[in-house]
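Have a look at this one.
Here the complex is missing one protein chain, while the rest keep their positions.
Labels A and B are assigned to the chains in the order they are written; within every chain, residues are numbered from 1.
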Amino acid sequence: MEPPHNSVVRTPLNSVIVQRRSKSKSYRQSYRSCLGAASRLGLTPALTARRLNTSRRAPKSHNISEKVNPEHLALLLKTEWKLSYVSPLYKFRHTQLKSYSRQLSAFIAAEKQQGLAVEVEGLQSGFRVTLSVVQGLTETDDDAETVLIQIHANPLFARQDEPQRSVWSGWLTCINGNTDYLHSLPKDFTCLPLCGCSGSEYLSGLVKSWFQQTFDCCFGPLEINHTSLQWLVALWTNCHMESSLQHLKMSWTLPVVPPLQVTYTVNPQDAWELWCSVRAGRQEEDEEEEEGGSIDIKEVMRLMQGLKGHFFRHFRLDLSAGSLRQVTTALGSAKCNGRIKISNSRYMITTLTLLTECALLKMPI
Amino acid sequence: MEDSTRRVLQRLIRRIPTPQLKTTLEKWSGMTVAQRGSMDYTQTKWALTEKLLSLCEENDWTTKHITELEMIYVIDNPNQGMWHGFQLLDPEDDAHSVELTQFKEQFKSHLGELVRHVSVKIKKHTDEAVWIRIAWGDSFSRPNHLKPTYVVHHLQTPYVFVTGLTSKQKPLLSQALVLSTRHHTIKDANLSGRKLTAIRDLLMKQYQQVFPTNFPSPLAEKNETVSNPKIEREQAGPGAHRHQMACEAFGDGMLPQLQSAVYKLETKFKDHTNRTMTERDEPFKCIVKFESTNLLESLRYCAASGIASTPVTPLLSSIPLKGRNYFVITDNGPGPSSQMHQSQN
């Protein structure tokens, strides 16, 4: 039998690695010890507890522009965010944001200075950090209020009176978080599982490490997997009647040498009609249910199958062999590496609900 | 020295990467041997530019000298910018007898008649290609040397390759080309790419083509010899066949480096599981773009590995066959036939 360290071969870094959740160690070890070698034969126990929802409510347009501060909303909409998941924050208080702002500024200033041999006068005052609550960006009472973090700095060669420029921004949110999970958390924990950052990697790293130190949490990259991207295709297409898609653009990468990228842009009206046709069968089935109440994963799959089928009929090339990397519409764009842009405030809640769910799947149990 | 000449020189030096600067300057007749020797290429780009600007002053270079230098650089490094292929049609009887001096004269005079201010420079490259640099002006302004159009034409062939052409200049250039090459019309070949060599090779079929044959291909035999006797491929036959079909469609060996192909599809949606969409009258509109560092090699791999089924669909094999990478696909009118018509636009 090979030594145990040899039995785990890590995937090379060129492909992104999923961080696996695990139950308590003792439980796992006892399970392992009774099965011995068998656990290496696909019997990975207790790692499979939760899955993405297989059906979700159809996106309703939420007029959040009335509830949310327009300045905040504009920032949330104009930027492309790099997503991360965050484990629950210990002893985080929405009432202490002012003090957190000061602490984070000081932390960044201290970290910045570490690399310098001589203290440069006035450098520590270069960064101004603001943490604020985005009022109104929640769905249920269990959701913690969204927190927005903004970092401003003096431009490099600035005159005295020049205003500070925003150099980094980010937010932590929880929209429609699973109530069972939120209720199961011990007191003193605040769950804001979804984090978006925009700005230099260096500052992202600093902000994250400050949160980790202060609230005993951990951050990890949140990729948007194949299924979630397909969900977004369907959810966004479903909005077309109320707010035009302009185009439905999907990018696949096929694993050939050299790699082939296929961009498939569908006329919005045609995409909508295809979506209606795959939805039609369902509405006859359960008429009594409220109209367009929920979308099932099967309908999403049928939509994708229809699109892929049309492609195959022309090019005799099966897109299933590759993977969906990116979805773009006028309502937003999402990439598999966890970058998202939400361009329309009305459907922000729907998109964030899906992403919150993805982030919660990464939470330690 | 004029200010505009300085600007053109500055812009040009900025464009040329330092490693290429030396070879380019050495081919140029604008500098004396001593001046060439005095250049120190380890210096920064900025210092080199300053040095050349002072030489420019000293030697009294005109825009003509600088454009000469630019042409040397562009001819040596043609794979920049987007190149578009054009095809000359309906040659006149004497089209094949057009030779360089005649073409030069004719082209310059025809274009000069069409545009008041235009600066044309024509150079013959070693590989028989005629390189034309056009700096356009209009009736009020002098030729703009910062945004020239480059045209490459191989005499006695119907192909012309163009980069940096605006839609306003296109009819003017077309007319001048048609007249001076003794043809009747010119049309867009619907082929474009970043590599001039690639689109030229594709249009002129200068790559290793494979033709259908009934004899076992040497490819299959090559694969047999390398493998271990203990390892046997059950489907070696079909695999070799797929490979052969892929090569017949796209060619063998190194293929011209085309980066993309675009299909505009306006065809009926047909899916036996979806009656609503199949019965719909309007076509399903979409645009499909294939991209790769070498599109033809990627597609060949798709077909050889079975991701794309063989025989390769005419839509994909038309790229090398017709030398196009832009297609508009519409149905051939109503009816049960699934024949696709590729409209010639």
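Criterion: a residue touches a chain if its C-beta (ideal position, glycine included) is under 8 Å from a C-beta of that chain, and two chains touch if they have at least 3 such contacts.
As a convention for this text, contacts and distances are computed from a predicted model.
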item	value
Chain left out of the displayed complex - its UniProt protein name, from "Exosome complex exonuclease RRP46 homolog", "Centromere protein M", "Meckel syndrome type 1 protein" or "Anaphase-promoting complex subunit 2"	"Centromere protein M"
Omitted chain's touching partners, listed by label	A, B
Touching residue (missing chain; options B:Glu2, B:Asp60, B:Asp93 or B:Glu234)	B:Glu234
Which residue of A:Gly196, A:Gly306 or A:Gly322 touches the chain not shown here	A:Gly322
From A:Pro70, A:Pro155 or A:Pro255, residue that would touch the chain that is not displayed	A:Pro255
Where the missing chain touches chain B, by residue	228, 230-235, 237-239, 305-307
Contact set of chain A toward the excluded chain (per top definition)	2, 6-7, 9-12, 14-18, 20, 38, 40-43, 45-56, 178, 180, 221, 223, 225-228, 255, 318, 320-323, 325, 336, 357, 360-361
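Basically, only the chains that are shown with their structure count from here on.
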item	value
Residue ranges of chain A in contact with chain B within the complex	254, 256-267, 270, 273-274, 276-278, 280, 306, 309-311, 313-318, 321-322
Interfacial residue positions of chain B with respect to chain A in the complex	263, 265, 267, 269-271, 274, 276-277, 280, 282, 284-295, 297-299, 301-302, 305, 307-309, 312-313, 315-316, 329, 338, 340
